[in-house]
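Each remark here refers to the structure printed beneath this line.
Apart from one protein chain that is not included, each protein chain of the complex appears where it belongs.
Chain lettering (A and B) follows the sequence in which the chains are written, and residue indices restart at 1 in each chain.
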Amino acid sequence: MTQSISVNGAQHPIPNDPRVTLLDFLRHDAGLTGTKKGCDHGQCGACTVIVNGIRINSCLTLAAMHDGDSVTTIEGIGTTDNPSALQRAFMEHDGFQCGYCTPGQICSATAMFEELANNWPSDASGQLEGKIEITGEEIRERMSGNLCRCGAYANIVAAIQAVATEKGS
Amino acid sequence: MRPFQYNRARSLADASGIISDKGALAIAGGTNLLDLMKLQVEIPEQLADINHLGMAEIADTEDGGLRIGALATNTAAAVHPRVRSDYPVLARAILAGATQQLRNKATTGGNLCQRTRCFYFTNVDQPCNKREPGSGCGAIDGIAKLHAVLGTSDQCIATYPGDMAVAMSALGAVVHIAHEDGEERTVPVADFHCLPGDTPWRENVLEPGEIITAVSLPAKVAGTQIYRKVRERSSYAFALVSIAAIVEIKNGLFSRADLAFGGLAHKPWHDPRIADVLIGQVPSEKLFDEAADILLSGAQGFGENDFKIPLTRRTLHAVLAQAVEQAA
Partner (left out) sequence: MSAHLKQDEPDTSNRLDNMRQGVLGKPLSRIDGLAKVTGTATYSAEYSPENCAEGVLVTATITRGVVTRIDKDSVLSMPGVISVIDDARLTTRAAQGTADEAPQQSPRTVCYWGQPIALVVAETFEQARDAAKHLKVIYRENEAAPVSPDLVEPKEHEDETVRQGDLARAMSDAAHSVDIAYTTKGHASAAMEPHAAVAEWDGKKLTVHASLQMLNFNITELADALDMDEDKLRLVSRFVGGGFGSKLGVSEETVAASLAAMELERPVRVVMSRQQVFQCVMRRSETTQRLRLAADKDGKLTGFGHQALVSNLPGETFAEPVLQSSHFLYAAESRELKLNVARIHQMTAGSVRAPGEAVGMPALEGAMDVLAEKIGIDPVELRLINIPEEDPEQGLPFSSHKLAECLKQGAEAFGWDSGHREPRVKREGEWWVGTGMASAARVHNVSEAKARVTLKPDGTCLVETDMTDIGTGTYTILAQIAGEMLGLEIDKVLVDLGDSQHPRGPGSGGSWGAASIGSAVYVGCKAIREELATRAGTSEAELELAEGRVVGGQTLTALLDGDEISEEGHYEPGDIKDDYTASGFGAFFAQVRVNHFTGETRIDRMLGAFGFGRVLNPKTARSQCLGGITWSIGVALTEALEFDPRDGHLVNCDLAEYHVPVHRDLPELEVVLVDERDPAASPIQAKGIGELGMCGGAAAIANAIYNACGARLFEYPMTPDRVLAAMPE
């Protein structure tokens, strides 16, 4: 039986060479280059994708380890015809410059909202238990795995906060 | 990355069988192993993918403790209700490490086996006794800011870089290890990692074919739990020094002082003499200094990392002062 990974709802066969990372599989085999390779060592977050609802660095896992998994990439979050609320907020708040870290930032933030909804604490949380308040500091800590060398951080946080407010109301 | 054979292990015995071969390694989260395989620091011929062995459960133990399956992700451990309520030092330590993305993938067992960040270890074109026995230590006369000040040897001054194990060490946690023959043994986290000595390549007590199955935490103890990590960036940086502390003060005297230190040695550093100094005493700056004196009596810097010695002393002061304040 061919092993495959579901990417944004479409099945893609897993390549034969076990060395192929999930990231290279997405960019090369699946032809989805929205997911970026910035460091290939889990140090920049540009390759962040959502696997079975959880955000991970796709560069630090093998495609072969994801048989049957369901992956959402930036292409699955929104399209040019129908961008997600976060994608629109990033545009409005200029939450990027060169754009290379942007898909990772957006995938990361998309998954972060789920984590916040589950009240998972972070290093910035005053309390480990109970409801997490979505402060700037919480967002900044939770997004720290996504480097942006252009220095768009302030605008990225503004975009995320705008969507958080939207969701809250 | 060298070519390797990928096997999805069907059972613990299967996995154990595979990795008892020379040149075979187990892969769980893979966040450290694949990083090192890309650099050819790790060059396994076979990988046993142990992700499907069902060891991700986190469950209460009969003695009131908690057993964290080896495959429970760092996130799963940190957000588990009991970890948050009864072992906050562990939740805090895990949350202080890496990033959400990495914690979502990294596992409890894998994190215990995390290898050093020494620049010379990760660069295969530089000498490193840990990676290539006998090639020398690049760090000793090189760039050693991150390196150890306690328990070093003339072979290696690398540090264990993790946070989770530091908290586990302070908590008195125990590692459960399965052997190929099906036997299980347990080792306290405090004894799981080795000092470099003359065998810097040996980082922990795992024997060929052995797999970590779980870490168990003893029942909750009274007292304040603190994890303090000093780092150059406000997030996503390895510790310059970190302290895990479980401290109780009764009637104005220290009645418990379980401390472990990260960033100082080849292993989470645990020195039982610190508790001996503190327990039964009235907290004071002078007492904190005595504890620091004991801790750092054998400390030796290598130039660039000399600062870790005074930094550890100061951080210890901060942590103990915080514990006293919280206890009040």
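By our rule, a contact is a pair of C-beta atoms (placed from the backbone, for glycine too) under 8 Å apart; a residue touches a chain by one contact, two chains touch by 3 or more.
On a predicted model such as this, the values are computed, not experimentally measured, just so you know.
Contact with the omitted chain, checked across B:Tyr236, B:Phe254, B:Trp269 or B:Phe302, is made by B:Tyr236. Those residues of subunit B that touch the chain absent from the view are 1-3, 38-40, 117, 119-120, 123-126, 138, 141-143, 145-146, 230-238, 240, 307, 310-311, 314-315, 317-318. If you put the missing chain back, the residues of subunit A touching it would be 17, 19-20, 24, 27-28, 31-41, 43-44, 46, 73-75, 78-80, 83, 87-88, 90-92, 94, 96-103, 106, 124, 136-137, 139-141, 143-157.
Everything below uses one rule, namely that only the chains that are shown with their structure count from here on.
Chain contact summary for the complex, subunit A toward subunit B: residues 17-19, 21, 40-42, 45, 48, 54-57, 59-62, 64-65, 67, 108, 112, 115, 118, 120-123, 125, 128-129, 140-142, 144-145.
Considering their complex, residues 1, 3-6, 8, 27, 29-31, 34-35, 38, 47, 49, 51, 75, 78-79, 81, 84-85, 88, 91-92, 95-96, 98-102, 104-105, 234-236 of subunit B touch subunit A.
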